[in-house]
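Yeah, one chain of the complex is gone here, protein chain that is, but the others are all in their spots.
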Amino acid sequence: MTLKHLLAGAAMALGTMAAAQDDPVTVGFVYVGPIGDGGWTYEHDRARLAVEEHFGDAVETVYQESVPEGPDAVRVMTQMALNGADLIFTTSFGYMDQTIEVAEQFPDVKFEHATGYKRADNVSTYSARFYEGRAIQGHIAGQITESNIIGYIGSYPIPEVVRGINSAWIHAREVNPDVEFRIVWVYTWFDPAKEAEAARALIDQGADVILQHTDSTAPQAAAAEAGGVYTFGQASDMAEFAPMPRVSSIIDDWAPYYIDRVQAVIDGTWESTDTWDGIGPGMVGIGEITDAVPEEVRTSALAMKDAIASGEYHPFTGPLNRQDGTPWLAEGEIADDGTLLGMDFYVEGLTGDIPQ
Amino acid sequence: MIALERRPQASTAWTWAAPLMAVVLTMIFGGLLFAALGKDPLVAIRTIFWDPLFGEFASFYRPQLLVKGAPLVLIAIGLSFGFRAGIWNIGAEGQYILGAICGAAVGLALYPSEARWLIFPLMIAGGALGGFLWAMIPGLLKVRFNANEILVSLMLVYVAEQLLAAMALGALKNPEGMGFPGSRNLAQWDSSVSWIDRSAGLHWGVLFALGAVVAAYALMARHVLGFQIRLTGQSPRAAAFAGVRPNRLILVCLGLAGALAGLAGMFEVTGPAGQITIDFNVGYGFTAIIVAFLGRLHPVGILLAGGIMALTYIGGEIAQNQLGTPAAAIQVFQGMLLFFLLAVDVLTHYRLRLGRKAPAPAPRPAPAPEAAE
Partner (left out) sequence: MIDPALLIASLMVASTPILLAAIGELVVERSGVLNLGVEGMMITGAICGIAAALWAETPWAGFLAAAVGGALLSLLFALLTQVLMSNQVATGLALTLFGLGLSALIGQSYSQIRAPSLQRIDLGALTDLPVVGRLLFGQDPMVYISLLIVAGTWAFLRFSRAGLILRAVGENHDAAHALGYNVRLVRTCAIAFGGACAGLGGAYLSLVRVPQWTDGMTAGAGWIALAIVVFASWRPWRLLLGAYLFGGVTVLQLNLQAGGFAIPVQYLSMSPYIVTILVLVVMNAGRAPGSLGRTFHASH
């Protein structure tokens, strides 16, 4: 018996069941890390809990944590679909091909893949415009640094991270022409010891503001230990390090989107979409800016946040040149999403090369 | 006082009873663990051991057992030769990675050719060769410089992991991958895909694993090499008298292990995994060591042990999914299973004896170093 036959049978069984009683909608979540990572997966799980709270008995959620990107992910998704999931969120870029593959087998189940670019009739993609938050971080960082050296911990040299670096850089230099970025690639999303080391290396090099694009709180702790160093929370608020060293944060808030999509499934209005939301719709949250930041900086940062949220200001607005001095955006021109999604270059003024 | 007395021969009855006893003990203690976590222990045990085989969706899970078990069995068979002869290759993980890298590299060099008849066999050869050569490093260093093969092969795992990252980010990166690390998807390219029937869980690696079981059985039982391996394991000195050349045996055993691990990696990357990624390896090389021991280094035993390991992985996933047991509880459960298997194994080779015999024997010349067990 092939899988297709089996599925047809299962679908029929489900169909009769659905007719007989009003089943709750089942929503599955596939996590790449442990829920306790304190960053990426932690926030996805908070959003899952928000879904449960919002819908009560009308929705049931299942999840699986620490699912490796590869064959195990296929099995986990299939398992969820077989067990009657109506909607499955696959929350890591590395699940892209696997999500498409399983979605082909289960045309009646809806899939939502985070941060990818491949879609199908029953596969949506969604991601957040984290670079909007990076702009605000750069704006604050450029003004509070005294050494004029800002350290940046990068995970992998991929477009999302490069975009964040560019966005932070543009807005730091805007308020402080003397500022300098030092970028360290750690080649991991999550390795507390290594992240702490990277933060220390940057601090030893004179950085007094550390921006991180990795998920653990270790750099925060390293900064706290060194003293007089500012940091920003990543993915999660990391409020336990406020008011110093953590002066603000980028928070991934998936809850509104998840609730919205689950509602669409309940209403039967779900369609394959490509969502890339930022501060405006609430997918990117800016954590409280603490008292360690001077009042006027905080005011202007909040003003920038409002401008971005309302769509009045785009962090990548010309004139902007690429690192080699060739023009990229003309005066007043706004970057298109295609270029941003595949961003593989630094903007003018940044030093060093993106590792290949 | 209880003393242990070595049996002159391994007990046949216990050889079969010990694993069963271990599984039962694990079910009892695992059940207690699940009960402590607030789950119904009976339901949890049934979910792990019964559902993948006979549950509602067993026709989906059974093929998955093949997918998960095949690389374990293929690698463990390769390791078993060396372990029997007292040659300790614990770097199969590295050989697995190199097999995947070399196999994928051979294929990607010819992308997007459609000559499957040429490309796929070349990739298989490349995978086997990659693993073989990686295993030759500890082999030659052992033969030439007497460097400890346990440690050299272990060190090479880390080197291989770094190499894998470098490949995923550099040479083998998909040029159409939007800048993300990872190679092209080899399972979606007709010339390189190792799937035969996806929904049946059947890919070439499964066939090779089964073939390896049969071949290993024949080799150990019938071939002179099998005799030499067994003899060396039992007594290197006797083996030397019988004309076994130890250096040659070391190279053969390591080479076989490396080639099979390399094959496992190659089939994984062209089938279930599809891509070379930074996290491509998920520890099959280390788990296979455990599988080799659980299977008592016997080909049929390894086949069964590989099946049991695969069962706990898949059953564990179902338990996570359906009962909400944390992933960590499944890990603890697997650890328990291994501990119990290793613990009751003592009864296969030793007899319990009540009462105390006179201790402190007269010093006797040390018996030959014990075989792998």
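First chain written, first letter: the chains are A and B, and each begins at residue 1.
One rule holds in what follows: a residue touches a chain if its C-beta (ideal position, glycine included) is under 8 Å from a C-beta of that chain, and two chains touch if they have at least 3 such contacts.
Keep in mind it's a predicted model, so treat the numbers as computed, not measured.
Though it is not drawn, the left-out chain touches A, B in the full complex.
Listed residues B:M27, B:I77 or B:I90: the one in touch with the omitted chain is B:I90.
The chain not shown here is touched by just one of A:T26, A:T217 or A:T231, and that residue is A:T217. Touch with the chain omitted from the figure is made, among A:P68, A:G151 or A:P245, by A:G151.
Touch with the chain that is not drawn comes from one residue among A:D204, A:D260, A:D291 or A:D336, which is A:D204. Shown as candidates are A:P68, A:G116, A:P192 or A:G287; the residue that touches the absent chain is A:P192. Residues of chain A in touch with the missing chain: 33-38, 42, 66, 151, 182-188, 190-194, 196-198, 200-202, 204-205, 207, 216-218, 221, 225, 240-241, 351-353, 355.
Interface residues of chain B facing the missing partner chain: 4-6, 88, 90, 137, 141, 145-148, 150-152, 154-156, 158-159, 162-163, 165-166, 169, 286, 289-290, 293, 326-336, 338-339, 342-343, 345-346, 349-350, 357, 359-361, 363-364, 366-367, 369-370, 372-373.
By our rule, only the chains that are shown with their structure count from here on.
Work out the mean CA point of chain A and of chain B, and you get 37 Å between them.
Touching chain A in their complex are the following residues of chain B: 57, 59-60, 64, 67, 165, 169-170, 178-182, 185, 188, 199-200, 268, 271-275, 277-280, 282, 314, 317-318, 320-322, 324, 326-327.
Note for the complex: chain A touches chain B at residues 1-4, 6, 10, 34, 62-66, 68-72, 74-76, 78-80, 82-83, 93-94, 97, 117, 156-159, 162, 187, 341-344, 355-356.
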